[in-house]
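As you look at this complex, bear in mind that one protein chain is not there, while each of the others sits in place.
Moving on, here comes chain A:
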Amino acid sequence: MPGNFPVARAYVTCDDRRVTIPAPPQPRRLYRPRDQRIVAGVAAGLSRHLGVPVLAVRIALVVLLGFNALGLLLYAAYWAVLPQEARGEEKPVRRDLSALLPFAAIGLGVVLLQAQLFGDSVSTTAGWMIAVIAVGAGVIWHQSDPSRRDAYTDNPASAPWFAAIVSENDRRSFLFRFIGGGILVAVGIIGVVAVYAPSGSLSAVFNGVIFAFVGLLGVGVVVAPLVWRTFGQLRAEREGRIREQERAELAAMIHDQVLHTLALIQRNSTDIKEVQRLARGQERSLRNWLYRPTASPTERFAAALEQAAAEVEDTYAITVETVVVGDTQCDERVAALVAAAREALVNAARHAGVQTVSLYAEVEEDELSVFVRDRGAGFDMGGVAKTRHGVRGSIIGRMRRHGGRAEIRSEPGDGTEVRLMLPITRESVTAGKESVR
């Protein structure tokens, strides 16, 4: 799991088997709203995010227009970068384009006033041209936004020529705007060239640098937000998919196992043994699902031992308290050890007359050891008939055949402990541990 990504956390408790998946908190984000917009909704989005009146934001943008078209630059940048608000249920409000007129008048006034005051028309013109390039780049970039493509389909109503340029919902405007954006960029670059061309040799070098810079900036403006947002979308999509998958998996598991077990328990509620067996099996499978990495019982020692314990639990309706320290790979000899341990568990389950048996296994550098202990009836080793093969053949003999040893300690009335030891080579342990980590 990468970083602090909020994983859907599931936990189960024994009393009512409730499963909780808290949703991750929704971060506050800056959007361009679909309603309340005149051109692209940048001013409305900013005013919502900052909590200032939308009129103030618009006036500020228009006034900034006078300073080398800074307002236009900002607008284009925000337009390119901000995502549009998710489509709600409500019908989008029709835009009142006449509201643009006063702002256009104010902007023109500010520009004229500046020209009157400073007369520095060259730098002002260059700023405007760069702004034009930026707007053109913004238009082009918007056409390549993948989320917009499906948006084209749902507002096919035709609009006046101005709406065709600024509308984001008209399929027909796609080509129009792409070409328009391109023309804007081209005009901007030509304009900048035109402004600086008649200068002297020193400034010609300077102009070259400016052109290169402008070109780079244009490419950057077009490409960077696209990459950035596409990446963001991919990530959001992936997170959503993982969460959805986890939820679906959990739901399927609960349906297949928990609900069926509960139904069986209700039908067998008088048979205490059966209810205990079902509950125990279900608890184990839920625990495995929630906490344990999955491992194949044919490959890993711990998994094999746990599977053997689970089989004995299910068959003989007892609890095997399993503790395994360390892990290693399974081979033929390790499998023999597991089989001997299983036999010891079966003996304890059948003869000891207790509800709980302890199974402890430890992987050491040079030895595997398994202990099976019960506090049951116990028996006298000397008194076991020669014809019985459970202990001699399946436990002691098997361990001896594979180069290990088995000790059985039992006293009548004081329970039994079976100790199984299997020497191993250092390499196999190391390999096992590394592959687990």
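One rule holds for everything that comes next: contacts are C-beta pairs under 8 Å (C-beta built on N, C-alpha and C of every residue); 3 or more make two chains touch, one makes a residue touch a chain; residues count from 1.
Simple rule for what comes next: contacts and distances are computed from a predicted model.
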item	value
Omitted chain, identified by the protein name its UniProt record gives, among "DNA-binding NarL/FixJ family response regulator", "Iron complex transport system permease protein", "Cytochrome c oxidase subunit 1" or "Zn-dependent peptidase"	"DNA-binding NarL/FixJ family response regulator"
Residue of A:244, A:331 or A:362 in touch with the missing chain, whole complex considered	A:362
Hidden-chain contact residue, picked from the options A:50, A:323 or A:381	A:323
Chain A, residues in touch with the chain not shown (by the definition above)	11-16, 18, 20, 22, 287, 290-293, 319, 321, 323-326, 358, 360, 362, 371, 373, 375, 417, 436-437
